[in-house]
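So that we are looking at the same thing, I have put the structure below in structure tokens.
For this depiction, one protein chain was excluded, whereas all remaining protein chains were kept in their positions.
Just so it is clear, A and B label the chains in written order, and each chain counts residues from 1 on its own.
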Amino acid sequence: MRTLRSSASVAPLAAALIALAAFPYVGGKFYVDLVLTTMILSIFALSLELLVGNTGLVSFGHAAFFGIGAYATALLTPSANAPSLAWLLPAVLVIAGLAAAAIGVLSLRTRGVYFIMVTLAFAQMAYYVFHDTKLAGGSDGMYLYVKPVLAIGGFTLVDLGNSRTFYYATLAALALVFALLATIGRSRFGHALAGIRANEQRMRAVGFSTYSYKLAAFVLGGALAGIAGFLHAVKDGFVNPEILAWHQSGAVLLMLILGGIGSLRGAVLGAFIFVLLKELFQSEVLFGGFARHWQLRLGLTIIACAALMPNGVVAVPAQLRRLRAPVAHAG
Amino acid sequence: MDFAVFLVQCLNAVQYGLLLFLVASGLTLIFGILGVINLAHGSFYMIGAYLAYALAPWVATHLGGGFFTALVIGLVLSVAFGYVLEWGFVSYLYHREHLQQVLMTYGLILVFEELRSILVGDDVHGVPPPAWLAGSIPLGGVMSYPLYRLFISGVCIAVALGLYAVIARTRLGMAIRAGASNREMVQSLGVDIRLLYRIVFASGVALAVFAGMIAAPVSSVYPGMGNQVLIVSFVVVVIGGIGSIRGALLASLLVGFVDTFGNVLMPQIAGMLVYVLMAVILLWRPEGLFRTS
Partner (left out) sequence: MPADILLRAEGVSRHFGGLVAVDDVSLALVRNEVHAVIGTNGAGKSTLVNVLAGELSASGGRVQLLGRDVTRWPQPRRARAGLGRSYQRTTIFPRASVFENCRLAAQAHAQHALDWWSDAKTCGESTKLAERAIEQAGLAAQTHRTAGTLSHGQKRQLEIAMCLATAPAVLLLDEPLAGMGPEETDRMLQLLSMLKPAHAILLVEHDMDAVFRIADHITVMVNGAVLASGEPAAIRANADVQSAYLGEAPESAVPAPVV
């Protein structure tokens, strides 16, 4: 039974944190922007890891909460004065969480394959809400004209309109979400979720009301995805319905399997690998005119990864070790 | 709305529902019997439509045939394709975790979409129905209804009856029904389970491709069509119950009516109505209307 491992060694995590913090000073604008996108996607992936890796809930509709968080940010941002982070961020969290509660209450009545299909369908519904109605600009999307700030008295402490500040705010958010999920992973709640993943029936037989636990995980995962959506909206100053497309839900699942299910660092690693692969596949330098058919390469890679590395990159060292020295070990 | 309009919409709803049934029945069989969740199922529908578009001129020039010749060729191709795909790819998915199946078949969608893009391009195309079906029949005094749409409904009904006949009356059907609930038992009865799976999968593919082919003249042929039909098919399978053909039929018709009348009466939220329907059914029956296990 696997609880979310943040693993014994903190050193690699610290190193990564320092590297990310130092990056804006060494990297060019394009790459800093890329890293920023990746950090936001990492938060998104981490939020899904709680569901898939810890609780065993394969949701194919997680992009809905990312999108709802982003749209909530855009809709709540006034057109003239910068909104305060102090209320905007909690509001987005609550809205994304409520949406997750509404969808979760219905979806969690189903199991296994039904659950996958149902979450996909509800995410499509959310997509149509933003795409077909005039609620938020329809298929054209909508803009944010000001970025949020955090001010006390007359002092502006944090201005997310400043790109450097925004970078560090995102890094801080990533670190906080990571730490939060690591704490949950070793808590009683986290262990209960892991048990549900391993054998839900057994957990019920022992006295856990598993539905409540699953719902709590689903809501938390949705709220955290909302934070990623918030950051996305603030970063680009623009939201459109495509961020709720089911391809996004598929992409984030792919990130998890690339990195390794059940591992927090795997989720972050998977996000980085995914972004790198996408950049690589779309590179005209490498593929010339064929670059626009990048989804073919992506599709083949997804198939190959899911088939050959079902436990993701973090498990590859162990896989290689097993291949090189085949020893019979207790199953 | 007056009666003639109502009748037209009913006919449209039935036609759409029946087409959906062809696609969803394949999906529910593949999941119910093979235990594989296949996201690429919508791609088969898309392949069918593009096949209809691409085959028609070829068949006309090389074989001197028309629409029906193209249909037959398409069917043969799709069965062969399904057979090979099961052997080379899908068989790998049995007994895998759902997440792996989901991701591998999702990768397959991307591959199919891009291959189509490379081979046939991204344009939207129209496919003309065969000349003798291109007319309309009068309904009441004022309205008329396209003959081809009636043809679609008729063909789908015929296929549905054929499916019923095979599943309820033949030994193959018995093996399929047994296989849905008890794989080991079927094997011990001497049925070659691998062959059974291959047949079921190829049939599912053929159903979806066939649906795409006959739908092409009314829905036109465009890149995103596979994804759209896939998700609605999922809704149908959830509502109807995995593995249940009866459920797929009932749910398809239900979805057909909700979607068609939704588009007429409440166009802004029409896109969402199907999901609201699904939500309502889930509240009442989380495993679908006719669950098999």
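Note that in this section contacts are C-beta pairs under 8 Å (C-beta built on N, C-alpha and C of every residue); 3 or more make two chains touch, one makes a residue touch a chain.
Computed from a predicted structure; not experimentally measured.
Every visible chain touched by the undisplayed chain in the complete complex is listed here: A.
Between the chain not shown and the residues A:Ala21, A:Val158, A:Ala216 or A:Leu300, the one that touches is A:Ala216. Considering A:Ala11, A:Ile152, A:Val206 or A:Leu323, the position touching the chain not shown turns out to be A:Val206 (whole complex).
Only one of A:Gly69, A:Pro83 or A:Gly190 touches the absent chain when the whole complex is considered: A:Gly190. Residue-level contact of chain A with the missing chain is found at 1-2, 183-184, 186-192, 195, 198-199, 201-210, 216, 330-331.
Here, only the chains that are shown with their structure count from here on.
Chain A and chain B have Cα centroids separated by 33 Å. Chain contact summary for the complex, chain A toward chain B: residues 52, 58, 60, 106-107, 109-110, 112-114, 116-118, 120-122, 124-125, 128-129, 131-133, 246, 250, 253-254, 257, 261, 293, 295-296, 298-303, 305-307, 310. On chain B, the positions that touch chain A within their shared complex are 31, 37, 92, 96-100, 102-104, 106-111, 113-115, 117-118, 227, 231, 234-235, 237-238, 242, 268-272, 275-276, 278-279, 282-283, 286-288.
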